[in-house]
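Every protein chain except one is present and positioned as in the full complex.
As written, the chain order gives the labels A, B, C and D, with residue 1 at the start of each chain.
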Amino acid sequence: MAEALLDVTGLNKSFGALLATNDLSLSVRQGEVHALIGPNGAGKTTLVNQLSGDLIADSGRVVFRGQDITRLPAHHRARLGIARSFQITHIFENLTVAENLGLALLAGHGGNFHFFRHWRRAPRLTERLEEALTRFDLLQHRDQPAASLSHGEKRQLEVGMALVVDPQLLILDEPMAGLGPGGTVELTRIIRRLKGQLTILLVEHDMDVVFSLADRITVLVYGHDIATGTPAEIRGNALVRQAYLGEEG
Amino acid sequence: MLEVAAINAGYGESQVLFGVSLRVAEGEVVTLLGRNGMGKSTTVRAILGLLPITAGSIAYQGQALQRLPSHRIARLGIGLVPEGRQIFANLTVRENLLATAANSRRAREPFTLETVFALFPRLAERLRHYGNQLSGGEQQMLAIGRALMINPSLLVLDEATEGLAPLIRREIWQALTTLKDRGLSILVIDKNIDALLAIADRHFLMEKGQVVWSGTSDELRRKPELKSRYLGLEQ
Amino acid sequence: MLLFCEQLLNGLQLGVTLFLMSAGLTLVFGIMQVINLAHGSFYMIGAYVGATVALHSGSFLLAIFAALGASWLAGCLAEALILRHLYRRRHLDQVLATFGVILFCNEMTRIIWGRQPLFMDIPAALSGSVQILPGLPYPIYRLAVLAVGLAVAVLLWLIFTRTRIGMQVRAGAVNREMVAALGVNITLLYTLVFGCGAMLAGLAGLMAGPILAVEPGMGESILILTFVVIVIGGIGSVRGAFIGAVLVGLVDTLGRAFLPLLLRLLLSPATADSVAASLASMAIYIFMALVLVIKPKGLFPAHH
Amino acid sequence: MTRKQLFLLLAAVLLSLLPAAAHLFGNPYLLSLASRILIYGLAAASLDLLLGYGAMISLGHAAYVGIGAYAAGILHLHLGAPGLAPALALVADSEVSGLVILPLAVLAASLAALVIGALCLRTTGMHFIMITLAFAQMLYYFFISLEAYGGDDGLSLLGRSKLPLVNLDNDTHFYYFCLFCLIAFLLLASRLVHSRFGLILRGTGDNERRARGLGVNTGRYRLALFTIAGGSAGLAGALLANHSEFVSPGLLNWTLSGELMVMVLLGGIGTLFGPVFGAAVYLLLEEGLNMYTEHWMAYMGPLLVLAVLFARNGLLPLLISGRKRHG
Partner (left out) sequence: MKKLLTGLCTLALLLPATSFAADTVKIGMITTLSTKAGYLGEEIRDGFSLAMEKEGGKLGGVSVELLVEDDEAKPEKGKQIAQRFAQKDGIKIMTGIVFSNVAMAVVPKLVRDEVLYLSANAGPSDLAGKGCHPNYFSVSYQNDNLDEVVGQYVTETGHGNVYLLAPNYPAGKDHLAGFKRYYKGQIAGEVYTKLDQADYAAEIATIRDAKPDAVFFFLPGGMGINFVKQYAQAGLGGTIPLYGPAFSFDERLLAAVGEAALGVKNGSQWTHDLDNPANREFVENFRKAFKRTPTLYAAQGYDTAMLLASALRQTGGKAEPEALRQAVKKAEFASVRGNFAFGANQHPIQDLYIREVVRSDGGFTNKTVKKVFTNHVDAYAAECKM
């Protein structure tokens, strides 16, 4: 069994009386694509927020590469190698495409208090930026404000920003949401290419995508993990069919 | 009574609906089926005037809706049970039901707290609880009750049972059946086809912002490939 | 001890006046997410119209109706003509536009009523003092202001918890779209809420009329205090506004009354007096900064 | 050449020729007015760093202008007086007091901004607007009760700071010095917004959550920007003190903060040059309306409202982009 990159045990988070995460455990292995599925309101995004540090869990433990990160702030976790994309596209709308990627490249370093030299002239940045623009197929849009991109291109940019820093763990929160058929295919291709290079936690509704990409799948219902297994195992799991598809019996 | 004709709509620069048409007749239960992200909720938002349409037209009982503000559409008799339930978390159950209650169409037997509680007895037990203290199922019942309290002639349910436990689902299907018997028209979005086949008269299947198939429950039963192709887990 | 009681009462009375100002503003803040610097102008309009009507008709009752009506109308007009178009805009735009409204209102009062302050008398029925404790006479009018303030607080509480309008307003604060989709004309509701907030400010202005100078620009000094109240209480919370207002009233009054005495224990009288005077003028701002450093969202943040 | 470059070039030419024009027309007041516009432009542009690039809506920017002005005024008073500390005397008698005064004014304002910013940045949104206002009001009352330096009466400076090469007491020299300061600030600031620091800041202002998710410790960058903006406002304050040879607590009043904000929005937020233009429009409007009516505010108010409703991005972008938006 491959080593666990991310280990979540007994995680709880409540909002008022609503238990959004309920004694949740999850183990993501090094190098796999691990999909997280579950009906709307099952607490997937809440979980992602607790992994990225946007929310702090009430109790339980999150361990990343052997280090307890349960209470670390978001920017700290990012520097440890956790990158995420958001359910609703989160890019810097007012910056250009190149600036978005440049910012992503620079953000992980502490020493950004350079006030006068143009950011593009940061050491070793140019090549990496060019490479990233090429890699995510954004070269022709480089000096365009991100706000002017099409929805699919924005998604592409967002994933690019998460990837450009070579994270250990990439969390993709519904990357396909709102993409047209072409966009879905394109993004699936990009993610498939990443497979093996890094570990991916994929939250997605599009079952085509999930079953074609995932090595393992965890199913959440009411903030609790009810099953984990390979796509085949999940497909055959009666509990999942009942909970997720609502098929009774 | 509801006639959606070839509407286009979207958010900002991304278009989501491409010429969607559907209709609901008096006293009918109609479903809108399809996987996530196919445009079902967007269609509902467009009907309710929460999203402007860029082409096409929507009419309800002969009146054009596309230029009306949401509250006018609601007063014409369309009650919305939105996706994610959207209960007013800072209001109690009772307040949630009463806040927007109205009988603008002068229904002869208007819904009251009592009739809603008869439909969903659980709500009566939680009268003084705040919206955010309810379970998902109770929230869903409250959302339906809240929509009924404006005495609609058409009830629109967006994701009526998603994420709910089977028992609760059954309760909600039961309630919808009761409402249908009362003569209410219902437009419902759900993934739970088997349950819907029993209640619904007609179905519209959406894929990528378009209606790709429509027909009666019988026709849908006869075409299992539709189910697996557009809705199911199976490849 | 008697003095302390009296000062406490003074603080409370200032507090409820501030509450009248804050209630409307905090609702507008909380529900419509809009910053309205011109709230002080409604206070001024209430005072001016009230004073004018009282002076010419001699009837305080008539003055009340006129002042409330005028400030309500001014509020509705400001909402419909200007602020409605700015709900979805940056706070900055709202600041700029309402700043313009302040300039306009101040100058208009000068044009209409002239430059000198206006006179407004206490209604005969409320003049004089009563002994509330042996040896402690207190002006009846101030007690009346206190009573009105508390009554409005109770009334608002009742409206908010018991009426459908109140429920709709609260519901609108968390989910505007849903309220509209359930058949409530939210635009009208907003205008109404805005107008009522303005009316409360007008009421505060009217009641301040007999105590304070009715003069152009009178709204600004209380406006800043109102902001302080709202931020301390937590934006959008009427309960927070009430508690914030009372706290600010007490801090301000007790600071002015007792800081000199306290400091005299530590410093020479002359130094103590001047330090106390400076500290007393800054007291509420220091208080506010302390509250925000400890609770960045104020004491009672409205649930969102 | 783009329209923007053309516009800036034209502005630069006009501004550098202004003193000659003023002499030609025999109207030295024009020069004084222009200097004031430049100084307010500097203050507004420094506020634009916060509003337009950092998404930090400060309604207390006048505080830093005021601190800069007071620092200049107080130093001026002491440097001119006999019996000052030996260390100060070294520079004071060398006829270059400005070399001490201006940097110290900037330093004082920066320090104040650093401390206040550290406290204010704990809050966000509406609370941030209000707490910055509260601190400014606190300082306003502090200076009112600061008896040693005039309190509410303010502090008169006898003459202006001394600098090598230029004679600030000469209005033309002073004008060019202000112009120099403004241009230097604008150049440095436009470098700043495109530096690594600036890039991260703009990102943070745009979407703070995303920036944190990428590993940016956003608070530090915001505080640094707040400090820089405060310091620049301090420079404007010191110049203002020299310009009117007078400082008073009125400079710290919230209405000045409001006016600065108006200038930024009027000119065009997030454009650096726009606020300077906005300052010119605002001050000229004030002067112009004042000539026609005592009740100029009755016109200025509605003008501001109209500007918000119809010139959403400010006047400068409107001017530069011309009719393109309609085309």
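FYI, a contact is a pair of C-beta atoms (placed from the backbone, for glycine too) under 8 Å apart; a residue touches a chain by one contact, two chains touch by 3 or more.
On a predicted model such as this, the values are computed, not experimentally measured, just so you know.
Shown chains touched by the undisplayed chain in the intact complex: C, D. Across D:P103, D:G219, D:G250 or D:P302, the residue that sits in touch with the chain not pictured is D:G250. Touching the chain that is not shown, out of C:C76, C:L150 or C:A277: C:A277 (per the contact rule at the top). Of the candidate positions C:S57, C:T163 or C:S221, contact with the unshown chain belongs to C:S221. Not every partner is drawn; the one left out touches chain D at residues 7, 10, 25-30, 32-33, 36, 141, 144-145, 147, 150-154, 156, 244-246, 248, 250-251, 280-281, 284-285, 287-288, 290-291, 294, 297, 315, 319.
Mapped onto chain C, contacts with the missing chain fall at residues 2-3, 6-7, 10-11, 13-14, 106-107, 110, 114-119, 121-122, 127-129, 137, 139, 141-142, 208, 210-218, 221-222, 253-254, 256-257, 260, 273-274, 277-278, 280-281.
To be clear about the criterion, only the chains that are shown with their structure count from here on.
Note on connectivity: the fewest steps through touching chains from chain A to chain C is 2. The interface carrying the most C-beta pairs in contact is the one between chains C-D. With centres set at the average Cα position, the gap from chain B to chain C is 44 Å. Separation between the centroids of chain A and chain B, computed from CA atoms only, is 32 Å.
With chains as nodes and touching pairs as edges, the resulting graph is a single ring in which every chain has exactly two contacts. Shown are all chain pairs that touch, namely A-B, A-D, B-C, C-D.
Residue ranges on chain B touching chain A, taken from their complex, read 11, 13-14, 16, 35-37, 83-84, 89, 130, 132-134, 136, 159, 161-163, 166, 169-170, 191-192, 194-195, 208, 232-235. Per the touch definition, chain A reaches chain B in the complex via residues 15-18, 38-42, 150-151, 176-181, 205-208, 211, 221-222, 235, 241-242, 245-248.
Per the touch definition, chain B reaches chain C in the complex via residues 48-50, 69-71, 73-75, 79-80, 82, 86, 88-91, 95-96, 98-102, 104, 146-147, 150.
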